Each structure stands twice: as C-alpha cells, then as structure tokens.
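A short write-up of the structure that comes next.
With one protein chain held back, the other chains of the complex are shown just where they sit.
Which chain is which? They are A, B and C, in the order written, and residues in each are numbered from 1.
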Amino acid sequence: MKSEFQSQYSTKVMEHFMNPQNVGQIEDPSGVGDVGNPTCGDIMRLFIKVEDGVITDAKFMTFGCGAAIATSSMVTEMVKGKTVEEALEISNRTVTEALGGLPKVKMHCSVLSEQALKSAINDYYERQDKPSPVNIPEDEHEQCDLYDSDEEE
Amino acid sequence: MKSEFQSQYSTKVMEHFMNPQNVGQIEDPSGVGDVGNPTCGDIMRLFIKVEDGVITDAKFMTFGCGAAIATSSMVTEMVKGKTVEEALEISNRTVTEALGGLPKVKMHCSVLSEQALKSAINDYYERQDKPSPVNIPEDEHEQCDLYDSDEEE
Amino acid sequence: MKRIYLDHNATTPVHPEVKAAMLPYYEDLFGNASSVHSYGREAREAIDVAREQVAELIGASSPTEIIFTSGGTESDNHAIKGTALSKADKKGNHIIISPIEHHAVENTCEYLEKRGFEVTHLQVDKYGIIDLQNLEDAIKDTTILISVMHANNEVGTIQPLAEVGKIAKERGILLHTDAVQSVGKIPLNVDELGVDLLSLSAHKIYGPKGIGALYIRKGTRIDSLLHGGHHERNRRAGTENVPGIVGLGKASEIAKKEMEANREHLWSLTEKLRAGIQEEIEFVRQNGHPEQRLPNTLNFSFEFVEGEALILSLDMQGICVSTGSACTSGSLEPSHVLAAIGLPPEIAHGSVRISLGRDNTEEEINYVLETLPSVVNRLRAMSPLYADRMKKRKEGKL
Partner (left out) sequence: MKRIYLDHNATTPVHPEVKAAMLPYYEDLFGNASSVHSYGREAREAIDVAREQVAELIGASSPTEIIFTSGGTESDNHAIKGTALSKADKKGNHIIISPIEHHAVENTCEYLEKRGFEVTHLQVDKYGIIDLQNLEDAIKDTTILISVMHANNEVGTIQPLAEVGKIAKERGILLHTDAVQSVGKIPLNVDELGVDLLSLSAHKIYGPKGIGALYIRKGTRIDSLLHGGHHERNRRAGTENVPGIVGLGKASEIAKKEMEANREHLWSLTEKLRAGIQEEIEFVRQNGHPEQRLPNTLNFSFEFVEGEALILSLDMQGICVSTGSACTSGSLEPSHVLAAIGLPPEIAHGSVRISLGRDNTEEEINYVLETLPSVVNRLRAMSPLYADRMKKRKEGKL
C-alpha cells in the first residue's frame, strides 16, 4: 500500500546511483546500444564485449535521472558472464526487482535499460550479419510526459 | 478598521446586558410601546410614565439578544427626566453611541429600541387623544435575516 | 474563573499528543513533500503514515482513497462540485440532499442551482431523520448525487445511512456523506455505509484547524476543485500542509483507540445533564433524536428566551455553549435545521447546543445544572413572552 504514494528510491538504487558499476566505453565492442532521447532527458549507451557467445564485459554511459543511472549500472552487472541467449531473458522487470523496486513514475527508466541491452545485442548480431532474434520493447509511452497519463485528474 | 470584522460587544453593552436597568412593567403607564416580532427573535415592550410633560419613569421587558437587552436598558435610562419632546430626539444612533458602539450585525437592535420608545410616546399621545407628532422609524430591513444582505458573497 | 467548555461540535482543543506529533514538522522537518532531497523525503514519509491512519479510522481499503484538504468545508465543496461538474452534460444535473445539511453542503448546492443544476431537498421527521421512501421517490434518471450527512452538527441526530447507501448503489448514483461530526465519535466504515465520498475535518476530533480529508472510493472520478501542481495524485493541488496532515493522522489514530471509552463517558454525562435539565427547568424541549444521537450532543429549546442572550449569560458564568451551529451565530437567521424538524421560529430562537468532549467531568455537569436554571429564570423575568404566558396561567387560561 505504502509504495503507491512513495516516490523514493530504495537503498539498492541509491547504492548503484552513487557508485555505478561499469561506467565507460569499451574500446572495441561487440555491440553497442544507443537508446533514449535527449529531449526527454534520457540517453543510455550500452557496450558489450562478447567472446564465444558469452558476454565478458559490459559498460555504459548514461545521461538521465537517478533511476536511469542505477538501472544502467545494474543491467551491465547482470549481463556479465551470461551467454547472449541468457542475456536476452533480462527484462525491465528483472532489473527493477534486482534493484529492490522503483517508484511507479520511474518504471520507464528500467524499460530504457532493457531497450539499451537488447539494442546492443541486436547490434552484435547485425555486425556478424546474423539474423537477430531480438525484439526491442517499445516504451509504452510515446511522449516524455509519463506521469500525468498514469494518474488521476 | 478593526471594528468591521469585530462581532463583539463593548464593555458598556455587557454591563447593561448583565445588569439591565429598569426591567419590569409600570402598573399604570402613560404609554406602552410593543415592537418586534417573535419570529425574528426579538420583542421589546417599553412602558413610560409621564407627569407634566416629563417622563418620570420608564421600564422595559425584552425578548431578544444581548444587544436588544442592553439597548432597552440604555434607552429607558436615557429618557428618564426628559420631556416628551426631548425624548423624541433620542435615536438609535444616540443609544448606540451611549453604549460605546454595537457590532454592525447588531445595529438593527438599536433601531428596535428607538421604535419601542417612539411607539410608547405615540401611545401616550393617543391615550390623550392628541395628534401624535411621532414618526416611527421603519427597520430598513423587512426580513429577519439582516446579516447576509449587508455583506459580500 | 474556571471555564467549562461544552462546545466541542464547534471545535476541540488539539490533543497534547497530536500537538507533540506536529511540532517537529515546523522547524526541523519542514520540507516540502514534493522535494526530491532529504527534507522532501522526510515530509513525504510523514504524509504516508498519516494517510494510513485516516484510512484506518474510516475503514478505507486503501490509503490512496484518502486525499487531504483544508477542512470539512473544502471536502464538501470538492465532493459536490467535483461530482456535479464531472457528470454535467453527461449523465444529468440533479442532486438530492437532506434539509439539515451543514451550510458547506447546502450553500454549495444553492450555488450550483444558480448555475443550472437541480437540487431536491428531502423531508425529515421531528427528530431530523430522513424518510427512505421519500428518497426513493425523489430519485430521477438525471440524479447524479445524493448527499446526506451522517450525524447532524446541531442536534446530533444520526441518519440511517447504510440504508441510503443501499438505495444509491441499486440506482447507480454516487453517495456523499458529510461525516465531519460522526468520524471519530461513533464507529463508521465506508463499506458498511456504502458511501463513495466522505468528508471529515481534523479540528472536530482534537486535531488542528485547517486540515481535513475527502475519502474518494477507488474508481470514482470527480473533477478537482483546486488545480495546480501534481499533489495528492493530481486530485488536490497545493503544497501539503505537513504538520496539519500529521496532526490529522495522529488524531485519527487516537480517536480510534479511545472511541469506546469516550462514547461511554460522554453518553453517561449527557444523560445526566438531560435528566437534570428536564427536571429543573419548565418549558424546555429536547431537539434531535433521544437515542439515535451523537454521544456528546444535546440540543434544547428554552421557551421565551433568546439563544444569544442565554449563551452570553452562561459565558459570564464560565459556561461555553452555542446556539445551533457556530457558523450562523454571526447571522440572525434562525437555524434551518430546527426549522426543518418543525420548530416554530420563536422557539428555535431560544435553542442551545451543548456538545461535550473527552475532558468534561461530572463535576462540570453538576455546575451547569446548578447554574443554568437561574440564568434561564433571569432572562425569563425580563421576557414579555414569558410575562404574557404567566398572566394567562394565572388567569386560569392554560
């Protein structure tokens, strides 16, 4: 009940926001995903290094809110050591859960992290000229302004 | 400025309310005034005794608010010792002044005291079959509900 | 002089624990609940707790059904105008209210009437209770809202609201109740009553003035009254009154905890007072329902005297009571509630409401019973109406 009115971040989110893991670029990446829109205040750029079908490294650069930075950090942590197929199982829900939840108004930031990951994997397939099995999820909302539409007037 | 928002009684009003002068009836009055309307919550009955054109005694009975009782007391005090002609000079304004003012919403109670006095004097003239010089003032307001009409909505 | 306060339906002192709960939010924890930084988070958390406390008191199934307002008046205005304006042009424009509603409901409906809405006033019996058949008959296809108060502020009568709730539900009409006087005083559950909208106010239950709440049942869509920032999930704009909200929350918690004890205490004191008055004083009528009433509220008409003179005289003896509702005391209208229960105006003018609170004692009631008769007698001794009546009695005409 309480969380419905809560617009606060969990301790886990704040940890990843203050000490984000895997910030930076990979010099010679296997795939790069670049999603978001500066007009809406968020851009996420995710780099993966794939060796023998396994993601051995992941890095990110993000322009965005606290949740965007924390989910970027979390998603890069989660993919490392996974096979590409396993990585495709990661969704905005699993990222959010790993962070101990996100305020309702910040859910779309976790969608962004899923998009960034999938688009990096997509890029990995394309660079290899392989058909991509990836379905990049659409952010359900077209406009930047997400809060209003969800709530009562 | 302050008094516009004040709905309180002056010390003088409270004195006359708590210790009203001249309560009662005159057994053999020279004139009686009976004004007001129980439906509106106020009735004032004023008795005068006139000897050689001079008001030698005055008494009242009042069903009404604090201001009604205080103005009754004050007006009976004011008329005693005055000639009938002098008594006719007394108005709701002079009664109110003698009481140190009244809240705006209570001004009509002082009108009632003027009406009661004038109607007693009128009665005095009529009992003597003399033409009455008295003009009994009309309460400006026809309904009981006076407060609203005066104020903003 | 010691003062005896018997006007708790007008307002109550803030409970010491409520005040203690509020104080930190003025200086140390003064943040704006919308702020992202730590001051804002502290304020937000305090509001969340208070919302649950209020939800608990009225049995709301989720705290999200509670929005905070500036008091009972705003809650009433919000519920009624919010429904009217959101439904107008669509479903209809007809509103049904009881004839003994607080002015916050009545005058809001009057305002809507001037703007093209249709308002039906129900009838009540001599105790102030509405008639359910009369309600059923009043309903039209265009009826969008029924608003019936739970307990009356002047006479204390409690309505058969659960029955109203059933009718409203059957006919698919929203039901609002002004529960400002019943919340915290008698058990109350929004589901059992079947209400969609419920108004309450903190200062009637030992909370601070200037804060109240509106219960809005999940799924009920009404227009906002105050537009602006995204506060209260877009339903009530304005920087949250954090200390006030905390105070309302705490007052709700205490009211729930102490309700049973207070009810018994108040019922026994009021019964003693009622019996004493009826024994000691002639020409007195009790107004309102003798049993279906708030445990703290009594209303009497003392014939031949005027109410303001009576309460001023009592005030001089240290006894604080009121005529009808505090809101009309500045005006000279006789109470519309007393008129609706059929009291003739001259008798309505002599009415006094005595509303007790948790701190009143038996000793205080004894003092009132010693003092009241002589005060009434003093005023009757100068009343021409009383004189006439006594004369008739002497003449054997009565």
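Following the convention adopted for this analysis, a residue touches a chain if its C-beta (ideal position, glycine included) is under 8 Å from a C-beta of that chain, and two chains touch if they have at least 3 such contacts.
Quick caveat, the model's predicted, so the values are computed rather than measured.
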For this session: Could you tell which one of C:Thr11, C:Gln286 or C:Thr371 touches the chain left off the display?
Result: C:Thr11
Exercise. Which one, C:Glu65, C:Asp196, C:Glu240 or C:Glu364, makes contact with the chain that was left out?
Worked result: C:Glu240
For this session: Determine which one of C:Ala79, C:Ala104, C:Leu200 or C:Met259 touches the chain that has been left out.
Result: C:Ala104
Exercise. Which of these touches the unseen chain: C:Asp48, C:Glu74, C:Glu154 or C:Glu303?
Worked result: C:Glu74
Problem set entry | Residues in chain A touching the chain absent from view | 7, 9, 14, 17-18, 20, 23-25, 34, 38-45, 60-66, 68-69, 105, 144-148
Exercise. Which parts of chain C are in contact with the chain that was left out?
Worked result: 3, 5, 7, 10-14, 16, 19, 26-28, 30-32, 34-40, 69-74, 76-77, 85, 102-105, 107-108, 110-111, 115, 201, 203, 208-211, 223-231, 237-244, 308, 311-312, 314-315, 320-323, 325-331
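Everything that follows uses one rule, which is that only the chains that are shown with their structure count from here on.
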Exercise. What chain lies farthest away from chain C once each centre is taken as the mean of the Cα atoms?
Worked result: A
Exercise. So, what's the distance in Å between the C-alpha centres of chain C and chain A?
Worked result: 53
For this session: Averaged over CA atoms, how far is the centre of chain A from the centre of chain B? Could you give it in whole Å?
Result: 85
For this session: Return the distance between the CA-based centres of chain B and chain C, expressed in whole Å.
Result: 37
